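One protein chain omitted, others in place.
The chains carry the letters A and B, assigned in the order they are written, with residues numbered from 1 in each.
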């Protein structure tokens, strides 16, 4: 109902003619401003930054590495020398948890990137080229939707040995893109009817150029939001797989393997479970908040009060 | 001034009767942004009050405020009294009892205004049952009789249909049936015909008149179309920037406008009864944002009579005559300038009012464009080889049904054998109502592919035999401007990138200078290149679209409803721009539009389409002054003129029913199912020909000229100017 202040403000300020051939997209700046204005988005982003710092800089603060074993302290509660306590094996929970977090964050980010890119390309091409290209791509999408992702990933787990986590990321993203791709496809179909795409077509612009110059940029808000939410989906899937031993393989650790181990000892040694579970929940929550705030920031009709 | 009384309207309200609705100093704010400021008016029983304004003038918000249907974020001040009962601040329960019974509302878009998952009959019956203690069956019987009243054929059957199974006109009839279900004293119509075609609009307006006569209700008619209220309203209220700027009887406002905004509005409307001999006068600039009103008179920055005193304070409503108010400190000057030209005949009064001020020399604006428009008209003599020739073009679509189980259930014959040609430097207007196939025709031409049947020849090249290189070359010479100026510009690109795209696509370097040139050509600043399409107003955006289309110096411009998304005052500027560009650059236009008045102003020749075929084609003056096809006649007579006296005395040819589905066109002549001539004039024997043979476009008129009509019994008839014809 009410115009958001910044939009009104924009209407009021006359266009200041810049000198360069192109300015930074004003729309992008509006989105950033709207995003940062939303409390939950800013909070989510801050938490996420802290999490990254913790995961990658945190281990430097502790004398223990995740491979170390303290043979003087098995399953000890948090203390001055072991901040988060120790596991049954004598490993330092702090070091192990941060190592797991590193893995989970990287896996989540990469899987989200790959799957969103895949979704964008497959969806846009299927939507733009009706006929056999559309049918083939849609059929492939359906097939992957029908295949039980968890089962396939689990069967393939023996392949994910040491050092092949990149393959794991690839497989993970292979099962994350289908729903987005379907949305991208239907949006492309309606976008193709839009007049600015038709104008480009009747101007003689080549179809592939149209996809990259007009279609994908206009879906960018959807794609960015989707990529964000895919990060949390990937982290959760990785955790679940690793919980049953189908994901990241020992001696490497991730949130999933740690939670699996921790849940067995949680009743009498809560520190083995709660630290890692808490960090996982906070991370995923932060990612989701950022995604939601981004969605609102991109949506010109959203009227969320600040 | 005597109140406007005509045989078909109800007795005019006497000033003695108490008002049904009394609005005093109504104000609505959304946050800090005032949407409506100080609106006051009253409506008496049986009276029709027209509320006129452009988009954003606050007219719809006023309607919602009266009904108490504003979102909770709105703050309402002032007073709204219905039969003396205060509605502002009344409890919701109290309002619920009044809404739908004492006052009801008809909304603009009848598709979204009906709940999609319930049957139409049930929704009308619900309106009955909310206020009357009747059984379900009784309510349904009432609903069916209401549907009958508003002219829906087979009402008992149609009551069981869902809204999506109704056509636009039928939905609006159903909405009206719902609004009069409980015999209200006041019906508020918010742009009830804006979403409808012009022949359907004429039907719905008739239904509204009938409903008014039936219920004796007062009607508030909100619209942006000055023609619609001219024939219907008793009094008119003109709104600008959230505030009434002129109030008076319909004749006062149309013939003796005192507020320069009203004057400008009346002059900027293209009229079907006048061609390019009268140049359109756009109002400069665009309406102010409600959040940032200029100091003093909000119309000041756009006003030709603007003086320093205008900026000092917002002018109050001055009483300029009995019952005639205008918010302009210079209303006396306006009156004086109009008085210089004596008003003799009512029939020419509007014309007089329009030209009076100009003659007085108060409006010395854009003389260059005026000259060019005239020039364009003169240069329009058909000459040379056609730049575009279409012969027997046919396009069918599969008719798919079902969103989930999509299946082909038939074939839509969207274009069924259309032929026309455009010569160098000529403008052909392609007009018709929605679903007549004009846009399909245009897209088929733009595709530059082999048509399903028939031939498309562009610049002498048959599109069926084009190689990729030739096609690319033709694309360079033929450009397109679309309807919705925002939708046709990629929102993620700067204006520079938008305008430069055709240059880059066709491998032309040095885009910077060319873009600056183009922007200047269409009346924008070169600095605008840095900005994004959403930073511009509608008219400016359409100028960007035109600049892009001109980038490659095309010979033929295809325009798909280029002004229909724009407000009246802005529309005129774009029309003038197109006319002057054509004269200056020697362009040819294919101008597709549903608005016949716009086409009259810009086109040299016009082709009227009906259900995939051309009904009539010919030079603009011939077709508009003496249409020969019954459809053209009905179409022209359905267009409301912004001229109350003439509207009241006009004979209107009403078409019955809706457009038949293009999937099952009638046999023989496609128009015969709705043709007034077929129904009333022709004998049984004569009708056989209409049923059996599809008429071709044949020349009409004594010295067989340019005009042709696809009717077995074509006969010229003047429908626009009744003075010359009847009475």
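We adopt the following convention: contacts are C-beta pairs under 8 Å (C-beta built on N, C-alpha and C of every residue); 3 or more make two chains touch, one makes a residue touch a chain.
Simple rule for what comes next: contacts and distances are computed from a predicted model.
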item: Which of "Serine/threonine protein kinase", "Sulfate adenylyltransferase subunit 2", "ABC transporter permease" or "ATP phosphoribosyltransferase regulatory subunit" matches, in UniProt, the chain that is not displayed; value: "ABC transporter permease"
item: Touch criterion as defined above, residue of A:35, A:94 or A:243 at the omitted chain; value: A:243
item: Residue, one of B:109, B:424 or B:715, that touches the chain absent here; value: B:109
item: Positions on chain B contacted by the hidden chain, ascending; value: 67, 69, 92-93, 96-101, 104-105, 107, 109, 112-118, 126-127, 130-131, 162, 164-165, 175, 178-179, 401-407
item: Hidden partner interface residues of chain A, rising order; value: 139, 142-143, 145-148, 150-152, 154-159, 232, 236, 239-240, 243-244, 246, 256, 259-260, 263, 266-267, 273, 277, 280-282, 284-285, 288-289, 292, 304-305
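Here is the rule we go by: only the chains that are shown with their structure count from here on.
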item: Chain A and chain B, separation of their C-alpha mean positions in angstrom; value: 49
item: Chain A contact footprint on chain B (complex, rising order); value: 30-31, 33, 71, 73-74, 289, 291-292, 446, 471-472, 475-476, 479-480, 482-484, 487-492, 494, 496-497, 501-502, 505-506, 512, 527-528, 530-532, 534-535, 545, 548
item: Chain A - residues contacting chain B, complex; value: 1-3, 8, 10-12, 15, 17-18, 21-23, 25-27, 194-196, 198-200, 202-205, 214, 217-218, 220
